[in-house]
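Shown here: the complex without one of its protein chains, the others still in place.
Presenting subunit A:
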């Protein structure tokens, strides 16, 4: 236990220092590029994917609505905040618009949970996909509130202690802090009565009901928690991209979150970040490795390779290697 805490703290310090360590191994311009375009982006994607792996790991639910829920937070921020283009509602600073965005995502998560409360497995997958695509189409075709397919631009983010939020170094550390807090929150939550019952529902919903619990209430609450996590990712993503458009919550984006989660591994929430890092690296360097237009082929091959070698994703590979090394004399 003490060893785990020590290693976690060392890992956290290493991640905090990473942007300053990169120039020692990479040319200065490449190091800055890695901080902004790969590490920061991977953290944002990882947070959204973690909302999926939280539901999958502890509840046994695979939801395809998480990217849409993240988008709801992003759109709420863009609609409410002053300075966004086009001006839709405005009147709010970031200090108020960000919590309202998170609230909207949590409520959307609860709604998705309530609608899908009686479904499992493939039916849950299909109903959450249908909800995601329904909201996506609505947003894409609605001009008055969402500015249609063009989306909303100029969501530049707040300034913190005189520092621009979008400064790559600041953004990386805020995304990292958010990811760590959410991750720690999940680890806390799964040991609470709510978290234990959620895992009970994963293992045996009939017994959970027989013990006097409401299975539906716990399921809906779990989707609400996942909605909040996805919302954090949605807010960061909107500020990172200086705005939001329907493309960011379309079918491609929805499937990408699932691919990241499966590549990383659905057996533990941390798999989301490993998956998002692998995904982002290939997404960024597809042109260098093979051909920009062949990114889907490339990530497809990586996906197949990981799933074939280790059905439980990259974290499964790590566990297998550890077991293999432990067996050696």
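Methods note: a contact is a pair of C-beta atoms (placed from the backbone, for glycine too) under 8 Å apart; a residue touches a chain by one contact, two chains touch by 3 or more; residues count from 1.
The rule is simple: contacts and distances are computed from a predicted model.
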| item | value |
| --- | --- |
| Chain left out of the displayed complex - its UniProt protein name, from "ATP synthase subunit a", "Sodium:solute symporter family protein", "ABC transporter ATP-binding protein" or "Branched-chain amino acid transport system permease protein" | "ABC transporter ATP-binding protein" |
| Absent-chain contact - pick from A:141, A:159 or A:192 | A:192 |
| Selected from A:210, A:308 or A:325 as touching the chain missing from the view | A:210 |
| Hidden partner interface residues of subunit A, rising order | 188-189, 191-194, 196-197, 199-200, 202-204, 206-214, 217-218, 221 |
